[in-house]
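One protein chain is absent from this view; the other protein chains keep their places.
What follows is subunit A.
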Amino acid sequence: MTEFIQLVLAGTANGCIYGLLALALVLIYRSTHIINFGQGEMAMFSTYICWSFLNAGMGYWVAVPLTLILAFAAGLAVQRILIRPVQSAPELTIVIVTLGLYLFFNSLALWIYSGVPKPFPLPTGVRQASWQVGDIFIVPYHLFIFVVLIVLMLALYVLFQRTKLGLGLRAAAAQPVSSRLVGINVGWMLALGWGIAAAAGALAGILSAPIVQLEPNFMATVLIFSFASATLGGFDSPPGAVVGGIALGNIVALGGRYIEFIGTQLDIVLALVVIVAVLLVRPAGLFGRQAVQRV
């Protein structure tokens, strides 16, 4: 039982990271119906930017917000410069552009920072040593990740549900034509969505880096897990993405331990199994809305 709880705690922490990146995917998908294959690499590159700030002597609590602001601006710029011109092009074109983003940021990171893994520090104020509660060890950083995710979800909830900007963002995503007619600048709303997604992705990278070390491919696996998370939760549901992420983190942690042949090497297979299973049984995901079409 102790081991089980231990696995759930670690799985949840990892799951929060999958959920965050899944959230980024979902925010873009539901407003523009684009799957951004470059999301993970944009997050990876943002994490390198943050590492550079830290390396230059900046404090964690300055470097991280600064990075998130830059990631937001970069996401906005990517949408305005690269995505907007192909917005109405066939889906394949858009997929190729986002794959281009993947390659671009991956190569850029390799070129600037080399492939040598870089250690990434824990946040200032979060201690390394675990707390022991009975037989169970709680890693403070895991708790930190969980709290950050909760705070972010609350902030996004307030933004989307309680502000006028959020109303505009949701409206532009759901019904662009009607939104234009009430005077919403739909183009900018979509760009803002990309900015928010890029910042959420960057946060996923920054939170993940202390656990796995920073190298140019460190978000590639996370991206696959986050695809599975978004599929599980429903590609049009932001809360679903996060719940899906946490669920998947636990599936991977527990599956790796209790299903003998999986171990830690085959855990990505679990993600693919989840994707296939969800698509077979409930294609819209746990929280997604089944697309209904009147014929």
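The working rule: a contact is a pair of C-beta atoms (placed from the backbone, for glycine too) under 8 Å apart; a residue touches a chain by one contact, two chains touch by 3 or more; residues count from 1.
As a convention for this text, contacts and distances are computed from a predicted model.
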item: Omitted chain (choose from "ABC transporter ATP-binding protein", "Glycosyltransferase", "RNA polymerase sigma-70 factor, ECF subfamily" or "histidine kinase") - UniProt protein name; value: "ABC transporter ATP-binding protein"
item: Identified contact with the non-displayed chain, of A:Ser107, A:Ser130, A:Asn185 or A:Gln213; value: A:Asn185
item: Option from A:Leu82, A:Ala171 or A:Ala284 whose C-beta touches the chain left out; value: A:Ala171
item: Interface with the undisplayed chain - residues on subunit A; value: 164, 167-168, 170-171, 174-175, 177-185
